[in-house]
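Left out: one protein chain. Kept in place: all the others.
Right after this comes subunit A.
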C-alpha cells in the first residue's frame, strides 16, 4: 500500500487537489477530510488530479463520491483529471464516467 499524499493548489476556477498514492481502505478517509476542509464557493469547480493515483478500491470511489456531494452542496462543480487507465476502466464499468466530468489533465480548466 503506497501512502497517500494530498496537496492543494488554487487555480482560477477553483481548488485543485493532487492525490498521490493509494486511495484504499484505511487511507481514503484522508481525502474526505481534505475535501470537507475546502471552503468552496458557488460556481467554482473542484478538480481532483489523479495523476499520482496508485490503487483505488471501493472506499476510494466512496471518497470521490463524497467529494462530489460536498461540492454540489456548495453549489460548486467537480471534475476528475488525469485518471489512470485501470481506475478509468473501473469507473466505466460502474457507470461513474457519466457522473464525473473527466479531463485529460488538471490544467485544461
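Convention: contacts are C-beta pairs under 8 Å (C-beta built on N, C-alpha and C of every residue); 3 or more make two chains touch, one makes a residue touch a chain; residues count from 1.
Please note the rule applied: contacts and distances are computed from a predicted model.
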Legend entry - Protein that the absent chain corresponds to, by UniProt name, given "Acyl-CoA dehydrogenase family protein", "Autoinducer 2 import system permease protein LsrD", "Cytochrome D1 domain-containing protein" or "PAS domain-containing protein": "PAS domain-containing protein"
Legend entry - Residue touching the undisplayed chain, where the options are A:42, A:73 or A:104: A:73
Inset, instruction - With the missing chain put back, which residues of subunit A would touch it? List them for me. - result: 25, 58-59, 61-62, 65-66, 69-70, 73, 86, 93-96, 98-99
